[in-house]
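Apart from one protein chain that is not included, each protein chain of the complex appears where it belongs.
Chain nomenclature is as follows: A and B, assigned in order of appearance, with residue numbering initiated at 1 for each chain independently.
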Amino acid sequence: MLFSKIFRTGLVTEPLAGDDAAIAVARELAARTRRLLGRALAIREVDAGSCNGCELEISGLTGPVYDSERFGIHFVASPRHADLLLVTGPVTRNMEVPLRKTWEATPAPKLVVAVGDCARTCGVFAGSYAVVGSVDRVVPVDAFVDGCPPEPADILRGILVALDRRAAR
Amino acid sequence: MTLETTACVLAYMVLAYLGGAVVALLPLRSGLTRALSAAAAIAGALAGIVLAARVLIAGAPFALTVPALLSVGGGLALRLDTLGAFFLILVGVVAAPAALYGAGYSRAYTGRYSLRWLGAMLNLFLLTMSVVTLADNVLTFVLAWEAMSVASYFLVMTEHERADTVAAGGWYLAMTHVGLALILSAFLLLVPVDGGGSFAELRLTAAALSPSLRGVVFVLAVLGFGSKAGLVPLHVWLPRAHPAAPSHVSALMSGVMVKLGVYGILRFALDLLGVGPAWWGALLIGLGAASALVGVLYALMEDDLKRLLAYSSVENVGLIFIGVGAGLLFTSLHEPAAAALALAAALYHALNHAVFKGLLFLGAGAVAHATGTRDMNRLGGLVRRLPWTAACFLVGALAIGGLPPFNGFVSEWLLFQSLLPAVGSSAPLVAPVMTLAVGALALTAGLAAAAFVKAFGITFLALPRSVEAREAHEASVTMRVAMVGLAALCAVLGLGAAFVLPALGSILAGYAGLPRVVPPLTAGPLLVPPGGGASISPSLVAIGLLLAMGAAWLAVRVGAARGLRVGDTWGCGRIGQTPRMEYTSTAYAEPLRRVFAELYRPTEDLTIDVHPESRYFVQSIAYRSEIVPWFERYVYGPLVRRVAAGAGRTRAIQSGSAHAYLAYLVVALLALLAISLAWSG
Partner (left out) sequence: MTRWAIEIAQGLLVLALAPGLVGVVRWLKARLQSRRGAPPWQPYYELRKLFGKEVVVSSSASWLFRLAPYVVFASTAAAACLVPSLAVGRPLDAVGDLLVVVYLLLLGTVFLALAGLDPGSAFGGMGSSREMTVAALAEPTVALAIFALALSAGSTNLGQIVGRTLTDPAAALSPGHLFAFAALFVVMLAETGRLPVDNPATHLELTMIHEAMVLEYSGRYLALIEWAAALKLLVFFALLGNLFLPWGVAVAASPGALAVALGSLLLKLAVIAVVVAVLETRLAKLRLFRVPELLSVSFVLALLAVTSSFLAR
């Protein structure tokens, strides 16, 4: 019964649509990093105090519609296995040190993509006593993806842009 | 000429040990006492090895009788045949490193316990163990056996200020004498009515006995020697006595003394009694499988490093008895070739176990010596403080876990190969029993690997869990040399398996009609048990592994990025890491505790202390969990209580009144008169 449903549904992956309007590149990518990480990228997602809106959009990335795996991107549990940190949320006081430690635990070469308005400008939490500042005050960021929350397609484009890859299909 | 030279070597051995015992008791400086008693023990051990080697190479036994020494029961009769020679080599091989180790280890006893008594008893212990393998009549055997037990009792009681040591000594003394009583009964059933009790006479008597009486003798021998070997259900003294003794003594007891229990059963079953019915072998296989499983299951749950090793000895003795039982089963089924292989595998495992268990106990002793504790939950991080000990313990742990290419794997492989024909045997009940024995063997092997990953991993790896572990120091030079020597021997016994098996195969030739185990001549570096199609080569596997590791390292060095950075352990970004966050020994065994919960019946006791002003703030949590010690609680507990109750009632005879005692004397005299009159009349 499960398999008849699978075969009836077929492949639902959509080609990556949209443009790079919501993406801001913060740092230049080294050619060596591009060659190394271009085809196989491991992402460790870090929630630095977000409202989980961005997390919900990120969780759609591994689903059948957006399918990040077709670009060679997969999510990992340990930052030691990761190449890219996907950071969301305004960095709260309690998450400042863990975020920093996660970045230090990641082996070089590494990238950081900050997702959502909170990650860049602290969004609606700007000025709160519990918030340290935007992500690039704690770790060096390579690309920002704007939106509250940004669409999964934009997040995926943000990762690809950080890798200096134009989306294939 | 040769006989006299061999007699000289024997004399050297005896003189070395006796000399060591005497010198140890002299009032010398403690350092000199330690060194001299160790040197004497090593000299005696080496002489013993030379003596045994001469007998094995010549193939002919060496005999010496001194009837004048003790005119009762035929005097002192010594005879070293190939079976005894093998066990004498086993004694020497473990005794020399253990004595060397003891020289450095016993320094910690200076001023607190008697070093002189320790040195003297050690030499006496080694001497009596050697004489047990040499004994050729009942008197010599029993005297040496009892002296061995008494000497080892004193050795166990070295640290007599500790309460658990005293209790352990009590258990040990009681059980060894129960064993002695059973052994004596077995011997006495075989002694001819008018004869002197030499083994030659016993063989003749045994051949003339009825099958049921021979069965009784066999069972008595199994129980008596089995209690020394640590066979279930007579093993309960082992986990108490072996940890309590000083570590080099534990190595000798676990490595050598339990093997003398195996020697006793082999002497009875193969030599004195001859071929028996199939149930003899089946009994040994059953007891062996039960010991193997009980031993490993309790070893897994232990947090005390030396108790874990002691239970593991019970497990390995079970494996040896599975091999011996299979050998006896095959002889009764008239398949001598298969029997020879099974017994050779059992002897190989006995030798291997002596070497790696000795090594593990010496390592555990170094850890206890350095940190003052045996509790694994308080150890950790010792791989950096005690690098030599850690490396040697790792070799021992890999060997006992049965991992290729070490010696433990080779003897377990041989055991599997020898059991394979039995699984396909057409005799009734043999195949199903053997199948379950194979399953038990494999389960034991897997659980033993898990137990020793726990033992090595929790003790040596990660961060130290206590102040003592943080400040541990490496063992002294003699201790290190002894451990490295045993580790090297482990490697040699494993890699050189192709040469060891033919040597072992010739030991049991001739007993009970067994042939020599002769591998094909074209074997080379391969270990080829005769009769089967399978072969392995531990040395080639080892070379292959080293080549593969080297090739991988080279390829990585050339082709991969070089950078290496040291960082914190990943803890999800947690601020700090403390040793409290590591896995403990109890935690490591917890999944298996749950899997076997029906066997363990663990009890849990949780006490939570809350802040007096609010029950939401927890101040402390105390957790206590125990597993049911089945044998102690349900077999020995009631037995000891009944015996104590009976003894209490019998005490009524000691009324304290002189009149009553005089009356007893008169009654006894009258009764004796009546009996002697009736006998002669």
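Some notes on this structure:
Everything below uses one rule, namely that contacts are C-beta pairs under 8 Å (C-beta built on N, C-alpha and C of every residue); 3 or more make two chains touch, one makes a residue touch a chain.
The structure displayed is predicted, hence computed values, not measured ones.
Here is the thing to keep in mind: the chain we left out touches A, B in the whole complex. When the full complex is taken into account, the listed residue touching the unshown chain is B:552, out of B:32, B:552, B:660 or B:675. Per the touch definition above, the residue from B:5, B:110, B:569 or B:603 contacting the chain not shown is B:569.
With the whole complex as reference, residues 2-3, 6, 9-13, 36-37, 39-42, 63-65, 67, 69-72, 74-78, 80-81, 83, 105-109 of chain A touch the missing chain.
Touching the omitted chain from chain B are residues 380-381, 383-384, 394, 398, 401-404, 409, 413, 416-417, 420, 423-424, 431-432, 435, 438-443, 445-447, 449-450, 453-454, 456-458, 461-463, 526, 532-537, 540-541, 544-546, 548-549, 552-553, 556, 559-561, 563-571, 577, 579, 581-583, 587-592, 594-595.
The rule we apply is simple: only the chains that are shown with their structure count from here on.
Centres computed as Cα averages put chain A at a distance of 60 Å from chain B. Chain A meets chain B in the complex at residues 78-80, 95, 97-99, 101-102, 104-105, 107-108.
In the complex of the two chains, the chain B residues touching chain A come out as 563, 565, 567-568, 570, 572-575.
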